[in-house]
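Right, one structure below, let's go through it.
Note that one protein chain of the assembly has been removed; the remaining protein chains are unaltered in position.
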Amino acid sequence: MSVNLTSAIKEICKFCGNDRTRMMDIVRAVQQQFGQVSDEAMNYIAKCVNCHRVEVESVVSFYVFLSKKQKGGVVIRLCNDVVDKMSGSEVVAEAFEKELGIKFGQTTPDGKITLEYAPCIGMCDQSPAALFNDEIITYLSTDKVKEVVADIKKHYDPSKLKHRLGDGHNADELVHSCVHNNIRNKGRVIFAEFKPEAGLKNALAMSSVEVINEVKNARLRGRGGAGFPTGMKWQFTRGAAGEKKYIICNADEGEPGTFKDRVLLTERADMLFEGMTIGGYAIGADEGILYLRGEYAYLRKFLEKVLADRRSRNLLGKDILGKKGFNFDVRIQMGAGAYICGEETSLISSCEGLRGDPKTRPPFPAQKGYLGKPTSVNNVETLCCVPRVLEMGAAWFVEVGSAGSPSTKLLSVSGDCKQPGVYEIPFGVKVSELLKMVGAEDAQALLIGGPSGQIVGSADFQRTICYDDLATGGAVVVFGPERDMVAVAADYMEFFVEESCGYCTPCRAGNVLLKKYLDKILTGCGEPEDLDILQKLGESVKITSRCGLGQTSPNPVLTTLKNFRKSYETKVKKTTNGMQPTFDIRKAVKGAETIAKRDSVIFVK
Amino acid sequence: MSKPKVATASLAGCFGCHMSVLDIDERILKLIELVDFDKSPVDDIKEFTGRCAVGLIEGGCANEENVRVLQDFRRHCDVLISVGDCATMGGIPAMRNNIPLKECLDEAYLNGPTVYNPSGIIPNDKEIPLCLDKVYPCHEVVKIDYHMPGCPPSADTIWQTLVALLTNKPVDLPYELIKYD
Partner (left out) sequence: MSDQITFTIDGVEVKGKPGQTILEAADAAGIYIPRLCFMKDLIPHGSCRVCTVFINGRPQAACTQPITEGAIVENDTAELKEHRKNIIDMLFVEGNHFCMFCEKSGNCELQAMAYRLGISAPKYPYLFPKRDVDATHPDILIDRNRCILCGRCVEASRDVDKKTIFEFVGRGADKKVAVNANADLKDTDFKATDKAADVCPVGCIIKKRVGFAIPVGQRKYDTKPIGSDIEAGKK
């Protein structure tokens, strides 16, 4: 074993306290330094942290940013999300292959650059986009690919790539990114002017029970999609047995088409950490974790600085703002490319240095969460609402919005619209109003809540966006009249096939089969009964899956089957000759014809 | 009134399922009362003489000739049944399904530990049907009406299924008769 590798790993593990639960940090660091986590590396890590080698491998093999195989010093990951494809990522992909002289999944012969696809990287409003290690390059075109590939070949250092700077904190020297915020509509809660620390000061003047009651009175519900009442979650966590408790912010925004948390992390980091601090006070936690998706690593240094500033201002640390006995701090846990980690129990597994498998419920995180301690996991936007509730009061918070869904919601809007970006709108807005706002009046379909939400057509455009009608974690993707909704459903199913953790049967195998039937229909081999199979298979996956991923992954199929049935029906036809339309004799004998150097005489071309 | 006709074929199979048909023992006399055999190795009729009520297929499709026969059966039979695991899921021949065809041929004719082939030639006469890229279960090539699992399906399974079909009763096999081995 190379001395270099062992000494580096020894140091990395030591830095992480030789703590097995810090496995994510350890393997990320090894990957970054060596471009792989090799067999040797896994053996040595296991030795350092006193676990089994196969346990290290179970983590390394789970996250797409980690790999056992050697990768280039620069890994280019082109986003292949549906929206990126709509804005031309396929041409961009060809350009990358041409400029680099390699195919996707390959590394250049000099070993310096690896080219891969990535699922939604949270840049749909400025797509096509790609990651160059941690750096993000947006609005890609064939010309831009030429430029950026020529640039990277000069220094092989993504941080030196030349690009324009984005707006707001994107231009901060610690972010130094070309990403744009595209804040299109500012509402009264999140993007309005607010008084920093006013909410925290008010909270600290109250008892923690009073803080929870205020949040309950504000009827604040989780903004990540599930809509669980935040006050209740905090109350359960506070009331759970045990001294040690945690609050975790879920910044693993991975739902295709969502990017509003990225904007919050960029422009409202202080507000977020204030919310976490109030949450920590409310539930009795002295530690918070920000779980940041690997794709947003470019924001890490900036967020660390915001945290450091807050520590120096006694907004974090001991006896915060003079409140005796209230100690609270936040650490950042980086993810490494796994959509499933947005699921709260997977996220906890990942924070514990494990594969991102969801945990069995019960017990719920509020009872037994991170390291077995009561834990509240809250979305970025939810936590950003908290300081405003405490600053302005619950009564103010509920003034706008609809009865069951008070206040405002951030929407990440992208796709076939004139004004993609982030919109803060009051709950209860009609879909048609939103479409007008974003410049998409000719929309054929709308994906609300990301692929795990639903795809609706014009019949539903008079419905409202709120928890009681069209619920959404924030992703809104617009599809113009030209789009084939069956193809869209198939693309989203491919995403779920890639992102299923594989723990339970229906999600692991069912999604693969759903995709297969969609492909069958899209290649013109579908028959009417396939629609019935799709429906039944989709329902089985939905009903029997273990976690939210599988329970919602058939939605692109089930909701398009319902709302765009015609599109399916025009693609399928009944076969009458008893033959299977999927069987292709030409394809089946092609290999043998090549090997035997003769053509079939039974099935003449 | 003429009796309904039954046709049978063994594609990429071992003829074990046909042996199992013969295992119905003395009931074969009753079967002869119920049906006539058309194209089948049982009576050595090579090509269909007319339309058949039931076609029994043993084996999956490993080569183009299997496909031709199977499609011919589909055209001539009202009810087509996959008999045995090879017809149903490819069976042992389908073990090659995740290995490229070239590798399979090389192993079989050149590299295998028991191969004696000094000429180093892989048989390639134009009379030899071309292999398919993989072994297809029958229902992936044509529409199949019933599956009779087993390796082979027992004589009782075959008997009960046939009798039910020929007497217009539902094919409803008891627990003991659904077996995959």
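So that you can tell them apart, the chains are marked A and B in the order they are listed, and the count of residues begins at 1 in each.
Heads up, the rule we're going with is that a contact is a pair of C-beta atoms (placed from the backbone, for glycine too) under 8 Å apart; a residue touches a chain by one contact, two chains touch by 3 or more.
Keep in mind that what you see is a predicted model, and the values were worked out from it rather than measured.
Interface note for the absent chain: among A:145, A:161, A:263 or A:497, the touching residue is A:497.
Although one chain is not drawn, the whole complex shows that of A:536, A:565 or A:587 it is A:536 that touches it. Although one chain is not drawn, its touching partners on chain A can still be listed: residues 39, 43, 52-55, 57-58, 61-62, 338, 340, 355, 357, 360-362, 497-506, 508-510, 512-513, 516, 533, 536-537, 539-540, 543-546, 582. Seen from chain B, the chain kept out of the figure touches residues 82, 85, 88-92, 94-95, 97-98, 134, 137, 139-140, 146-149, 151, 173, 175-176, 178-181.
Keep this in mind: only the chains that are shown with their structure count from here on.
Residue ranges on chain A touching chain B, taken from their complex, read 575, 577-580, 582-583, 585, 587-593, 595-598, 600-603.
Within the complex, the chain B residues that touch chain A are 63-65, 67-68, 71, 74-75, 80, 100-102, 105, 122, 124, 126, 129-134, 136, 139-143.
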